[in-house]
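Just one protein chain is left out here, and the rest sit where they should.
Letters A, B and C mark the chains as written, and numbering starts fresh at 1 in each.
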Amino acid sequence: MTTDTDPVLAEDPITGEEIELPADVEVGEIIDSPVTGTELEVISLDPVTLEEAPELEEDWGE
Amino acid sequence: MTTDTDPVLAEDPITGEEIELPADVEVGEIIDSPVTGTELEVISLDPVTLEEAPELEEDWGE
Amino acid sequence: PVVVKIGGAKAVDPAGAVGDVAALAADGRSVVVVHGGSTVVDETIERLGMEPEYVESASGVTGRFTDADAMEAFTMAMAGKLNTELTALFREAGVDAVGLSGVDGGLLSGPRKSAVRVVEDGKRKIRRGEHSGKIESVNADLLAGLLADGYTPVVSPPMEGTESDGGVTPVNADADRAAAAVAGALGADLVLLTDVAGVYADPDDPDTLIESAATPADLEAIEDAAEGFMGKKVMAATEALSGGSGRVFIADANATDPILAALDGSGTTIEQSAVDGTDEDAEDAEETEAVDA
Partner (left out) sequence: PVVVKIGGAKAVDPAGAVGDVAALAADGRSVVVVHGGSTVVDETIERLGMEPEYVESASGVTGRFTDADAMEAFTMAMAGKLNTELTALFREAGVDAVGLSGVDGGLLSGPRKSAVRVVEDGKRKIRRGEHSGKIESVNADLLAGLLADGYTPVVSPPMEGTESDGGVTPVNADADRAAAAVAGALGADLVLLTDVAGVYADPDDPDTLIESAATPADLEAIEDAAEGFMGKKVMAATEALSGGSGRVFIADANATDPILAALDGSGTTIEQSAVDGTDEDAEDAEETEAVDA
């Protein structure tokens, strides 16, 4: 039975290693991979999936 | 003191004669002039004003 | 060129029409698309927290009463949402579409009618503050220029309403009659896509589809047969032909390849000769247009 405070575990999509995510992690949050430092995007939490975060230029509209 | 049932009196804009309007007359209503038969538009009720009703083709939109 | 009037009903799903226009354009046939969208206008009015208002005219036709608020919603829904989304849909299909309302370049212009005659609770009334108009001129040069440069104009109301004091304001106009005015001004064939296969002598009997009308008598039979909504289509067809269109096709929007099928005569085809030789000019033709309630 996982409690709220249990750390959320996920797999680093680049190195395959297991990463501990903050308990209050949210979908869409950017996490820095502790191993490679690459920015990872939390794609979903059920199941927990991470992907390399895309480079995004700022192009605001009206 | 005019009561609800008192007839509404107005002046025929063409002949100048006095016309009796139905008690439940409304702004915008078309009244046929009893004298000339012309269609008259009730422009306002306070004061009561009539004008000859315009010819209007039907051009409905969307 | 050919003018194609497509509906604007709920979630315009003109997939068939978009593909056909792409095919025609690829064939080098220039096309002008005209669309309506009264249901989307109603939805927009409601989403803005207002009530769409319909009134009954002296001749029994039900029409929208377009006050200032309704006109704003109309312009948002028609020239904004529908025209832009439809233009994007055509562009996605490889058609070099340019969306225009009747205000742009005075494409569809005429006097604003700010009063209409209605019947309410049995009383004849004049309602003021109306925003509709009668299309009296079409900027055919603007369309011809765009067509010559390979574009497919996607046209919709509002039209440019001119006021007696010289004012200019967007006003409501019927999309079928707008398509008719464009077809007449360009001398183009007109395809009116609708939700039935064509005009039926007896609308309840599918075998009575009237395939074509080539004489004034044929046209009159069609006018008598056309009820309510279809009557408006036939009136638009007559206006197109009187205005210079060569041929009008009234056909099923939901058929496969609806436009190509229509051009092949799948629905009701009305020839120029159905109005030719009649001494009545367009106006008379309109008056004889008894649209049954």
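Simple rule for what comes next: a residue touches a chain if its C-beta (ideal position, glycine included) is under 8 Å from a C-beta of that chain, and two chains touch if they have at least 3 such contacts.
Bear in mind the structure is a predicted one, so any value in this text is a computation, not a measurement.
Considering the intact complex, the chain excluded from display touches A, C.
Residue in contact with the omitted chain (choice from C:Ala79, C:Leu193, C:Ile210 or C:Ile270): C:Ala79. Taking the complete complex into account, C:Leu100 is the one of C:Val2, C:Val55, C:Ala70 or C:Leu100 that touches the chain left out.
Considering the whole complex, the residue from C:Ala23, C:Val119, C:Leu142 or C:Leu260 that touches the absent chain is C:Leu142. Listed for subunit C, the residues touching the missing chain in the whole complex are 44, 47-49, 72, 75-81, 83-85, 87-89, 91-92, 96-101, 103-106, 141-142, 145-146, 149, 151, 158, 160, 166-170.
Taking the complete complex into account, residues 26, 28-30, 39, 41, 53-54, 56-62 of subunit A touch the chain not shown.
Basically, only the chains that are shown with their structure count from here on.
Of all chain pairs, the one linked by the most C-beta contacts is B-C. Measuring from the averaged C-alpha position of subunit A to that of subunit C gives a distance of 54 Å.
The centroid of the Cα atoms in subunit A and the matching centroid in subunit B are 75 Å apart.
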